[in-house]
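I'd like to ask some things about the structure below.
Of the protein chains in this complex, all but one are displayed in their positions.
Let's look at subunit A:
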């Protein structure tokens, strides 16, 4: 009988371990899913110079809000998906539906200017974030990324990755209309 108990021993140890694993799986335990902390928060304070050699002004926190809804687009000349979404911004700018400001992220000034020369410039202002510090302030996880900022300067929406035409129609334009 004692021998039988000995054979039960591994099972008992395992049961205790499994119980602790179960406790460890409590979904509330690990806040690993970080939602974008900036949503419904005022845009971060920053000040970016113009692209060196460009003829457009730079871009800082003061340019946001002011009673206008704004799209803030983070782009770079080395980023292929940016090239893919760029025509959408050109159309938006041509139709004057919304003010678009750009953050040129970790880019060489000459390359950024050549890129805008080639594809067109939909941005009212562009801030050059050569070090990527402001990108950290905005909490971006990659390029491109686009934010919708409302009349009061509060971030209302964050889009990670290039904007697809369908997403523009069904997601972003409705938000813009609501805010305007």
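As a convention for this text, a contact is a pair of C-beta atoms (placed from the backbone, for glycine too) under 8 Å apart; a residue touches a chain by one contact, two chains touch by 3 or more; residues count from 1.
The rule we apply is simple: contacts and distances are computed from a predicted model.
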> Under which of the names "ABC transporter ATP-binding protein", "Chemotaxis protein CheY", "Branched-chain amino acid transport protein" or "Heme lyase CcmF/NrfE family subunit" is the non-displayed chain listed in UniProt?
Replying inline: "Heme lyase CcmF/NrfE family subunit"
> Which subunit A residues touch the hidden chain?
Replying inline: 3-4, 7-8, 10-11, 14-15, 17-18, 20-27, 30, 32-33, 76, 78-81, 84-85, 106, 135, 140-143, 161-162, 164, 166-167
